[in-house]
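Note that one protein chain is taken out, while the other chains of the complex remain in position.
Take a look at chain A:
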Amino acid sequence: MLMADPMLAEAWTLSDSVALRPEPFGALAYHFGNRKLTFLKKQQLVDVVNALGESETVADALTRAGIPAAQWPAYVKALRGLAASDMILERNPS
């Protein structure tokens, strides 16, 4: 079995500079600082991103959004993509 991604144990949040615009397929995320546009292609991913700020960990947010554990790796990958463009930020990074 693969090792769990360390991100699952970290605490993350949606950046204050980001607005999420609801769309029929999910949402459009816009970063007012770096002016990047990103698309959240699934409503479930929007739910996860929205849950990040009030969850202890990423794993907690995935659970809250009702994502089956088997799909977690795909969601972690999507979250890493959002992190790369500063859409989501780690809270209290060590």
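In the analysis below, a residue touches a chain if its C-beta (ideal position, glycine included) is under 8 Å from a C-beta of that chain, and two chains touch if they have at least 3 such contacts; residues count from 1.
The criterion applied here is as follows: contacts and distances are computed from a predicted model.
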Among "Sulfate adenylyltransferase subunit 2", "Mycofactocin maturase MftC", "TRAP transporter large permease protein" or "FeS cluster assembly protein SufD", the UniProt name of the subunit that does not appear here: "Mycofactocin maturase MftC"
Chain A residues touching the omitted chain (full complex): 19, 21-25, 28, 30, 32, 35, 37, 39, 41
